[in-house]
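Left out: one protein chain. Kept in place: all the others.
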Amino acid sequence: MVDQPTSIEITSLVKQHGATLAVDHVSLTVHRGEFFSLLGPSGAGKTSVLRMIAGFETPDEGTIRIDGRSMEAVPPNRRPVNLVFQSYALFPHLTVAENVAFGPRMQGAPRGEIMSRVRVALDMVKLSSKEERLPAQLSGGEQQRVALARALVNRPTVLLLDEPLSALDQQLRQEMQVELKSIQERAGCTFVCVTHHQEEALTMSDRVAVMHQGRVLQIGSPQDVYESPTSAFVARFIGVSNELRGIVRRIDGERVLVQSPDLLGEVQIVLPGHTTLQEGSAVTVLLRPERLRLSTVVQGLSGEQSLAASVDKVLYSGSDRRYLVRLGERLVWNVRVPNDESGRIGLVCGDAVYVRWQISDAVVLSE
Amino acid sequence: MKQADGWLWRLSLANLLFLYGPIAVLILFSFNASRLSATWQGWSLQWYRALWANQALLAATANSLLVATVSTLLALLLGVGLAVGLEGLPGRRQHQIEQAMLLPLVIPEVMMGVSLLLFFVLLHIPLSLTTVIVGHTLFNVPVVMIIVRARLRKLDPRLLEVAADLGASYWDALRYVTIPLLRPAIVGAALMAFTISLDDFIVTFFTAGPGATTLPLKVYSMIKSGMSPEINALSALFVVLSMGLIGLSLLLQRR
Partner (left out) sequence: MKISSHARWALFSGRAMSWWLLGPGLLWMGLLCFVPLCLIVVISFAGRGTYGGIVWSFSLTNYLDLLHPLYARILGQSILLAAGTTLLCLIMGFPLAYYIARAAPRRQGIWLLLVMIPFWTNFLVRTYAWMFILRTEGLLNTLLLKLGLIATPIELLYSNTAVVIGLIYGYLPFMVLPLYVALERVDRTLVEAAWDLYATRWAVLFRIILPLARPGILAGCLLVFIPSLGAFLTPDLLGGARSMMIGNLIQHEFLVARDWPLGAAISCVLMLFVVGMMGWSLRVAKLLSQQEHEL
């Protein structure tokens, strides 16, 4: 990882918007050729970071280096980055070809070169047939591809995308996720994408940075971020997470006695990484719905932990079933059971079950 | 209530009659064959023909057109610059300058006229068509500024950001993005300024030198020398022209 060339290096970036601290000492690096996403709810500061990379806003503190070069006094029209806007911002008075040709034209490229570059770019986004159309005559998806081509034609070091898929409908969005990723691979360009759709970020990215309230909470591969969240917020924001919060009462070898306000009595569970826990510390145990198993039998398989619960609701959603099981007065867990042979357990509301999971599947967060 | 409605309608109609009557009458009687204006004696185009033969009138028309063209072009240059340049300033400053630029439209025209006269005389600048042109720009510039700014405000600011992102400098963005998008407003403003210049009397009255007679000035002197149906004919033409130009201008601004 250390040997990989970096495209963008952001150090301790700070930006104040009036009374709010929009970006709070954000540091991250983006490697060359990777698809990097800034993920977070609205107001997390991710768009601010993007705009600062592009040069539309100046940071109050911190530095941005692109390809090793500091961007301190560099105006946006001289940075080796291009931004694809959420609203696409296509020039309404220019045709598709003219829109795409804008960048090269501004850079003073000779006419022949401009035309060939435009053609290549439009080919890449599969929009060659619509060269002479005006933006108003295109569909949302087509407009987006023009915006992409317009940015890519400049062969930027980094391509920035601001919520690229948010204006598209569900069907188109799924298709474009794959499309976008393949365009990135074909162009060989570094992509930095801002989004609040975690599914999108996980599907397309090589690495994800989860942001919240101006701070970066976790950076990692989609798998890292999903399976090993380092904070409750990250766990909750990405996918569904089941939580058990409590205090460590006693550590007995491998077994940790946890007292949770949500459960009656204390539960003894084996937690991975229990050696780092101390008595009296607060702890949160996180489990993903698909890692849980429901069983009516008391005895579980080896390596499994279990808690008693009762079925609250059964939700059928095509490829799987979701069981909402109640473990305590205020604790309901979400269990996902695929609708295949092994999944047909025939439980109904009110049934008593045992919720089971492999010890290693639990994520332990201590405060 | 119905009764009141009836009255309301009648009064409104009366108002419209009041507004259009005189103009209609004027145009109607421009076709009157009789010289004694107020009695109808049949249709005739003789007064229009007389206009055409009137050399002084044609010269005045040429002057008017020249003044209107030059002052409009000048006003476009200065006014568009103002409109676009203002965008780069903070809001309060924008507002202040905008209000200041509207001054010529607010003060009584007589005052504008005499102040310009004073200015030229004190600086020993002889009065001529040039001084008239200068005077006309003073109210054309604010008009252009207002019309262009109204359109400018509706432009998507992201377009400028995108242009910058794609490598455009300030002037590139202005030339390739802002101005093309402002084109309908610019043309509309030009038409409006042109018409206002053609119509202007008071400021022209004070700033025109000998030989710098414009159409309105000529009409004025014609009126002062006595009534004649030629004036009716001239007025009719003027009315149609003004209405046409302004109508066109508004149409363009609507787009």
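Letters A and B name the chains as they come in the text, with residue numbers starting at 1 for each one.
By definition in this document, contacts are C-beta pairs under 8 Å (C-beta built on N, C-alpha and C of every residue); 3 or more make two chains touch, one makes a residue touch a chain.
This one's a predicted model, so the numbers in the text were calculated from it and none came from an experiment.
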(request) Check each of B:A50, B:V114 or B:V187 against the chain that is not shown and name the one that touches it. (result) B:V114
(message) Could you pull out which residues of chain B are in touch with the chain that's been left out?
(response) 1, 4, 7-9, 11-12, 15-16, 18-20, 22-23, 25-26, 29, 36-39, 77-79, 81-82, 84-91, 94, 97, 100-101, 103-104, 106-112, 114-119, 122, 134, 137-138, 141, 145, 157, 160-161, 164, 169-171, 173, 195, 198-199, 201-202, 206, 216, 219-220, 223, 227, 231-232, 235, 238-239, 242-243, 246
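Here is the rule we go by: only the chains that are shown with their structure count from here on.
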(request) Could you tell me the distance, in whole angstrom, between the mean C-alpha positions of chain A and chain B? (result) 59
(request) Note which residues of chain A are touching chain B in the complex, please. (result) 54-56, 75-78, 81-83, 85, 87, 89, 91-93, 102-103, 105-107, 150-151, 154
(request) Write out the stretch or stretches of chain B touching chain A in their complex. (result) 156, 158-159, 161-169, 172, 176-177, 180-181
